[in-house]
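Only one protein chain is missing; all other protein chains are in place.
For reference, chains read A, B, C and D in written order, and residue numbers begin at 1 within each chain.
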Amino acid sequence: MKKKSHKHKLSSSKAGLPPGDLVYRGEVYTENKSVNLLSFNTKSFEKIDSDNVELILKKVNPDSFNWINLVGLHNTDVISKIGYHFNIHPLVLEDVLNTEHRPKAEESESYLFFTLKMFKKQEIDSEENDYEQVSILLGKNYIITFQEKEGDVLDTIREKLADENSKLRKNNIDYLFYRIIDSIVDSYYKMIEDLGDKIEHLEDSIYLNANSQHYKMAQDLRRELIFLRKSVYPLREAIAKMTKENSTGLISEDTQRYFTDVYDHSIHIIETIETYRDLTSGLMDLYMTSVSNKMNEIMKVLTIISTIFIPITFIAGIYGMNFKFMPELNHRWGYPIALFLMLGVVVVMLIFFKKRKWF
Amino acid sequence: MKKKSHKHKLSSSKAGLPPGDLVYRGEVYTENKSVNLLSFNTKSFEKIDSDNVELILKKVNPDSFNWINLVGLHNTDVISKIGYHFNIHPLVLEDVLNTEHRPKAEESESYLFFTLKMFKKQEIDSEENDYEQVSILLGKNYIITFQEKEGDVLDTIREKLADENSKLRKNNIDYLFYRIIDSIVDSYYKMIEDLGDKIEHLEDSIYLNANSQHYKMAQDLRRELIFLRKSVYPLREAIAKMTKENSTGLISEDTQRYFTDVYDHSIHIIETIETYRDLTSGLMDLYMTSVSNKMNEIMKVLTIISTIFIPITFIAGIYGMNFKFMPELNHRWGYPIALFLMLGVVVVMLIFFKKRKWF
Amino acid sequence: MKKKSHKHKLSSSKAGLPPGDLVYRGEVYTENKSVNLLSFNTKSFEKIDSDNVELILKKVNPDSFNWINLVGLHNTDVISKIGYHFNIHPLVLEDVLNTEHRPKAEESESYLFFTLKMFKKQEIDSEENDYEQVSILLGKNYIITFQEKEGDVLDTIREKLADENSKLRKNNIDYLFYRIIDSIVDSYYKMIEDLGDKIEHLEDSIYLNANSQHYKMAQDLRRELIFLRKSVYPLREAIAKMTKENSTGLISEDTQRYFTDVYDHSIHIIETIETYRDLTSGLMDLYMTSVSNKMNEIMKVLTIISTIFIPITFIAGIYGMNFKFMPELNHRWGYPIALFLMLGVVVVMLIFFKKRKWF
Amino acid sequence: MKKKSHKHKLSSSKAGLPPGDLVYRGEVYTENKSVNLLSFNTKSFEKIDSDNVELILKKVNPDSFNWINLVGLHNTDVISKIGYHFNIHPLVLEDVLNTEHRPKAEESESYLFFTLKMFKKQEIDSEENDYEQVSILLGKNYIITFQEKEGDVLDTIREKLADENSKLRKNNIDYLFYRIIDSIVDSYYKMIEDLGDKIEHLEDSIYLNANSQHYKMAQDLRRELIFLRKSVYPLREAIAKMTKENSTGLISEDTQRYFTDVYDHSIHIIETIETYRDLTSGLMDLYMTSVSNKMNEIMKVLTIISTIFIPITFIAGIYGMNFKFMPELNHRWGYPIALFLMLGVVVVMLIFFKKRKWF
Partner (left out) sequence: MKKKSHKHKLSSSKAGLPPGDLVYRGEVYTENKSVNLLSFNTKSFEKIDSDNVELILKKVNPDSFNWINLVGLHNTDVISKIGYHFNIHPLVLEDVLNTEHRPKAEESESYLFFTLKMFKKQEIDSEENDYEQVSILLGKNYIITFQEKEGDVLDTIREKLADENSKLRKNNIDYLFYRIIDSIVDSYYKMIEDLGDKIEHLEDSIYLNANSQHYKMAQDLRRELIFLRKSVYPLREAIAKMTKENSTGLISEDTQRYFTDVYDHSIHIIETIETYRDLTSGLMDLYMTSVSNKMNEIMKVLTIISTIFIPITFIAGIYGMNFKFMPELNHRWGYPIALFLMLGVVVVMLIFFKKRKWF
């Protein structure tokens, strides 16, 4: 996520354009143009993948529930056709294409629109977390999901859908809508767990031996949390809308109850992010303190050594002077006495430092 | 609490699973599978411990009030059976198993659900405070409490229940519900008192002689307070719900009045936590200032000694030069004059420093 | 206040106890067991002090207004008797005994309960401000005040009550209730004035010559303000309740108007505390800056002296070497030329420093 | 403003006194006892100055609009008489005397009360801004203004009032009320402009050459902004009240529209103050950074010079030893070789420093 995280592809290039002209400005992650349709009711289950969106739309079964999944938002023509078929407002289609859109739920007369980020750990040792924008449309008998990239966290749901005895098949399509959003919100937990581990390891490392890489790591953590917070805060409000009666009536009271559970999750995620922000800013303070403690110790050593040697070096300097008449120089015990004088000075100083608890 | 406190067992491993599949992801603290039932009314009092949850459920007396207590949340089958018997929503049972759940009160048609943290000081000299998640279900004539570990702060209540003359026996079961929550909230005070003492001792220690352990201790305090705050903030709102009329009608007006008292306690706890956060962040500043003051004193000593000796060492260096023609060297009083010159330089410098109030 | 201020006697020792068992956990400041009754109406005024609370309660005149004042909250038996006589809820009596209670106003069917802190400057040169918890009960024809210690800020009111022509005698008892709370709120001003003076003196001292005591003093001020804030913030809300119609109807519209004035005072106090917090945190920054400025000046002197003497001491070192073949040493003007060389180095350095504005 | 700004004459000396006893505790700025009356309607305009408040009150014309202006709040007897004549509540008169009162608007049955601070630049080069408390009473056909000191920002209004064709003469008295408050709010802009200029100059000075005076100046700015904020924040709310229908009906809908304009001004002032607070705290950071940068540069010079001379001075020290058997000393090229050795050491060090980008 690092660098990428605060580099928004802001929509300046669309300034002045009318709404409804579908322009995709995000990155293209897939060459895919195919659309996927899952058509199911209590008795039947059908699965179609096709390049041909018109074919898919023809296959949409009015007596079943239909879940259309599209990957790759650069296929604006496909999105247009889907929008036209289901009579979607152009502004909603524009939002689907905006991969920087903040999470939001919006209700129309005949459908509900939901958009949010989905997180995914790509590989086991991958440093970077992977995320993409997902938009979901819920209509009377259909759900349409729009994704940026191949792969998502919804495969468990697809498997269950194929199973005649699963709750998903016995319920209305709003229950599927809930399960999709619930799965995506669950995907945040993995992300947050990783951050928690990173914070803990970083803290241990700083206590052990602070180095300047640690500060950079804390800064990176802080930035990830800023980004994450921005993605999750509005989500709470969007989910809260799902727990109340909508003017569309698309979500049953039973499913509203399920959304209160997702709502609890979203609050928990937000509270954890806030806690991590506090901990991360504590790590930065800790780094500064560790560095400053180390510095102080170094300075103390310098001081002690300087303070001990400067006076006795001076004494040596005195007796290095070339004056003709310096009686001490000719004294039999002059040299040992001078050495003892120096030793005395050192002892006095050590006592002075010890008293002040400098070491 | 320390390390443990920000290591949440987040629910990532349940991503995509349907709700209602009871999976426990917390730690297992007890081998216990037994359930405890206290069945009481104004006249009778009965106590049953059993391994057999079906037996317990059969013993539930419809003409008495029944308090079922379960310890060990890994017994998901037992929890399922209880849930089935009392007709509890699967999402509520899921929340019971979530030991990281934020405090919350939730009302259903036939029962009230309350979940919160309970604090307990294990032994006298134990550094770590002990806490666990407790969930409470209040029905028309039953209370069910779910705990993670053996031991709680409710033994006083159990004793009083056995006493025919106690208020607990003369009142409805909602009064027992209040007493349980009140006792748990009271358990927070011990926790907070400990933190207050720690803050005070730490402050005294830093004033005496700041060392780098103190910063670590302040950081630990800060983290404990962050954790505590997260546990208590939502509690206020949950208790506030108990002070108002619920749609369930399970809590009488009299008991609502008692909950306003618990509400006062929860606000007091929150305000104290906020005060402690302020004090703790003050401790960190104090540490930094103390360290910096100490450092300054060391630097001052270095400066003064260097500044005094550097010029007179230079003078000694001058008269240590081996030039053939240096009239002073041959002068009868050259040596004592040089010494007096050095003394003069030292005196001038001391006056300069004194004037600048450097010591 | 200092140390005491964040050492709360939290109620952990009462965990699990039923409400209504009156237990006092505060400090005992007085041996007093006597109760004081002022009974008055437009025509008569009576004053009774007695050890015997039953006697006092018998003397309560149903045709007059009665102000009962109790000092010493450890007299739980006396408080019980009063509570029983006036039919006060056990939870209210519990709150009376809680000397750490946050300010609050609570209305019952037949009385109003108000609790807050009262401040008092003990002696002129006393460093510590003195405060105590005061609880006030207003009924149809009575006021009961409960105090921790002897002495309060209400003597002016007592004098006026004895005066037949005073407004207090001509008005209803809710007006006395207002005057008591108004006087207590006025007691905060003295407290705040002292803090304002301290802040100002501290600032002057730091500008003059910052020493480490100043930081401690700023920390103490900060803690006092944290404590004060905690005592005053909830007060505003409590007084706001008095300016609106209560369900009890105990406070007339006229007196509500008077409470808006007290409400203004409470907001003013809060705003001043906030300002003082800002100023105090400014003092801490100022201290740090002053110390750092002083340190910088010291370092500058060290640098300048070192930088000047190090090179010329080196030159002296050169000509202190004992090589056989060093032509300069035998040169007639070797010594003066060396001295001039040193002088030249010093002048060049001084110009360099001057240019960089180092002094 | 400086010092004065946080030295509030808090009302502690009035503790326990009944409301309505008019006591002035502010400073006395004028010996004036005269009152000024402007009596006007569409046709006539009359102006009276007099020592005799009874005379003025007799001259109040029930068929005209009357603006009474009083300067000097120590004239409590005059204020009493005015209060008695217009039937003003004693608490309002008390507020008039409180020169520390926060801005507020309060409506009574027959009048509106408004109190706020008025700012005034005394002389061109005066460092201190001048301000005073102004209270305004609007009745059916009168306005009374109470000021602390001679001089105000209302002379333009007085001139316009004398002009028969001015909008002030053609409108109701609520329009005059608006114009007075609008003029006073406009007086804040001058104040804020000055602060803006000071911030800008201070920033330039710090960039040029930070010295410890700059920190003091930033602290003073910060304190002025704290004070200003306290004076303006509540003003917004007070003015907002004027934009809505009052129960008194004293302000017409047309004038309410004018007050929305003043409301915009008050928000603009608040936003500017907040911006200035941000900028001022930025200045403090800038000062700290500048000082620390300068310090770093000094330290760098010390380090470089020390690090260069310490090793070569050591070499000189070596050949200053008086051992009998030191072959180098007798070598023909010993001296120049030693000098070259020293030069070599210096060159190596300079390369090392250059590489590390230390200069």
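The rule is simple: a contact is a pair of C-beta atoms (placed from the backbone, for glycine too) under 8 Å apart; a residue touches a chain by one contact, two chains touch by 3 or more.
Values in this document were obtained by computation on a predicted structure and should not be read as measured data.
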Of D:Lys43, D:Lys58, D:Lys324 or D:Lys355, the residue in touch with the unshown chain: D:Lys324
Selected from A:Leu22, A:Val291 or A:Leu350 as touching the chain missing from the view: A:Val291
Absent chain, residues of chain A that touch it: 3, 6-8, 10-12, 14-20, 89, 91, 94-95, 100-102, 104, 106, 209, 212, 215-216, 219, 222-223, 226-227, 230, 284, 287-288, 291, 294-295, 297-299, 301-302, 305-306, 309-310, 312-313, 316-317, 319-322, 326, 328-335, 338-339
In chain D, positions touching the absent partner: 153-157, 160, 166-168, 179, 182-183, 186-187, 189-190, 192-193, 196, 199-200, 207, 257-258, 260-261, 264, 267-268, 271-272, 275-276, 278-279, 282, 285-286, 289, 292-293, 296, 299-300, 302-303, 306-307, 310-311, 313-314, 317-318, 320-326, 356-358
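We adopt the following convention: only the chains that are shown with their structure count from here on.
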Contact-graph distance - origin chain A, target chain D: 3
For chain B and chain C, chains touching each: none
Self-contact between copies chain A and chain B, residue sets same or different by half: different
Inter-copy rotation, chain A to chain C, in degrees (Cα atoms; steps of 5): 145
Euclidean distance of C-alpha centroids - chain C vs chain D, Å: 26
Distance between chain centroids, defined by C-alpha means - chain B, chain D (Å): 43
Per-residue multi-chain contacts in chain C, two or more chains: 299, 302, 306, 310, 313, 317, 320-322, 326
Chain contact graph, described as a line, ring, star, complete graph or other shape: line
Each pair of chains that touches, named by its two labels: A-B, B-C, C-D
